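There's a structure below that I have some questions on.
Just one protein chain is left out here, and the rest sit where they should.
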Amino acid sequence: MNRITLRVDGIPLQVDAGISVAAAVAHVHTGPRRSCSGQPRAPFCGMGVCFECRVRIDGVAQQRACLVVVRDGMEVVTDA
Amino acid sequence: MNVRGSCYDLIVVGAGIVGTACAEAASGEGLRVAVVEPAAIGGGATAAAMGHLVAMDDDPAELALSRYSLRCWDEYASLPAAEFSRCGTLWVAGNDEECAAIGRRVGRLAAAGIHAETLDATTLYEAEPALAPGLAGGMLVPAEAVVYPPRMARHLLAQAQTRGAHLFAGRRVVALHADGATLDDGERLHGPVLVATGCATPTLLPQLPLRGRKGHLVITDRYPGLLRHQVLELGYAASAHGSESSSVAFNVQPRPTGQILIGSSREFDADDDGVSRPLLRRMLARAFHFMPALRELQALRVWTGQRPTSLDGRPYLGAVGDSGRLWVAAGHEGLGVTTALGSARLMVDLILGRAPAIDSTPFAPARVMA
């Protein structure tokens, strides 16, 4: 399987091509998002409905990580 | 059914921000208050509003009322339910003409006791870096704030209730009579009546002309730090007080949550609550013109509301007729939240036969009832 490299919070990460950003982030953080009251949160519904997995992707905030496939050179920023 | 009914010193009809403020102020004077509300507390224009506490300087009477009311709001600055955030108001000049007029506006506000500062291009972008390049200047009113009106309405009502006010929840006033009001379940309440039902006021008081002026708002996801002040274009007043059938103006607000509230539109003769896509597009295009960074933000929700608008744009505050038993506080257009607390104190002074702290004649309903 092809491997690609992206960065999660500045950490370079090699992952299989075709996986979701949510999956890639899980290699780095257990609770990548902070809720509005500061609790750690992680992907929950897995299908783009709950918005718990939101991250910043290539400078665009509030993207659902479970709906986006990783790309080589992608910059992902979480709350963790 | 209680046919004999109950006696009150004041029956407030409507539990929006104005009605609940009146109930709070009246109960604070020791009056026995009833509040009648068929739907959610603060669920009408109060819920649809931005909650921007702002002094508009183009009408001296309105400015006096706003200033008076803004002082009242200061008492709630640390109340959690108010979600009070003193972000200040930043007025942006869209053209040289508006820029040239800033000095006069600063002066008018100063004369009313409101501190405002002129910003040149440098200080403008320091204050709000996300503004589009090429703007010449603006005016900052640092002490102005934003609040969350529906929770504030609930708080004001709860205050009144702790002082004995009685809420007739889910009840509607179907008729007014010389000595009170009749509810939809037939119950009669006795006592002076204060109508504060916003756009619905003509249902009970057909002698007071009032039109709904529809507005749209958009709320975004959380982007803390992107926007710091409530930012409006100086041309906003032209949109707010003009009489065009529809208009839009740049008006954005940072919520304490980090969300951004984007307005504003004004539209007469649009009674439905549907979102007009053409107007929404115009409104957003106006916002992008002043703040291009907004384009990439995620919109969570769009909603509409109706501003209760009198013939001359000023609210009706005072006695209806000369019986001394029928009162109105309605028709605040876009300033209902700003002026609710001041309106309430003015109303209670009038009801108790005291001289109000500001001149009430410009607001007297009699002006349109000749």
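By letter and in written order, the chains are A and B; residue numbering begins at 1 in each of them.
The rule is short, and it goes like this: a residue touches a chain if its C-beta (ideal position, glycine included) is under 8 Å from a C-beta of that chain, and two chains touch if they have at least 3 such contacts.
Heads up, the rule we're going with is that contacts and distances are computed from a predicted model.
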{"item": "Options \"Maltose/maltodextrin transport system permease protein\", \"ATP synthase subunit delta\", \"Protease HtpX homolog\" or \"FAD-dependent oxidoreductase\": UniProt name of the undisplayed chain", "value": "\"FAD-dependent oxidoreductase\""}
{"item": "Residue of B:6, B:123, B:182 or B:298 in touch with the missing chain, whole complex considered", "value": "B:298"}
{"item": "Touch criterion as defined above, residue of B:47, B:64 or B:146 at the omitted chain", "value": "B:47"}
{"item": "On chain A, residues whose C-beta touches the chain left out of the figure", "value": "15-16, 18-20, 22-24, 26-27, 30-31, 35-37, 39-52, 54, 62, 66-69"}
{"item": "Interface with the undisplayed chain - residues on chain B", "value": "40-43, 47, 150-151, 154, 218-221, 262, 275, 277, 280-281, 284-285, 287-288, 294-303"}
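One rule holds for everything that comes next: only the chains that are shown with their structure count from here on.
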{"item": "Whole-Å gap separating chain A and chain B, where each centre is the average of the chain's CA atoms", "value": "42"}
{"item": "Contacting residues of chain A [partner chain B, same complex]", "value": "36, 54, 60-62"}
{"item": "Chain A-facing residues of chain B, complex", "value": "221-223, 257, 296-298"}
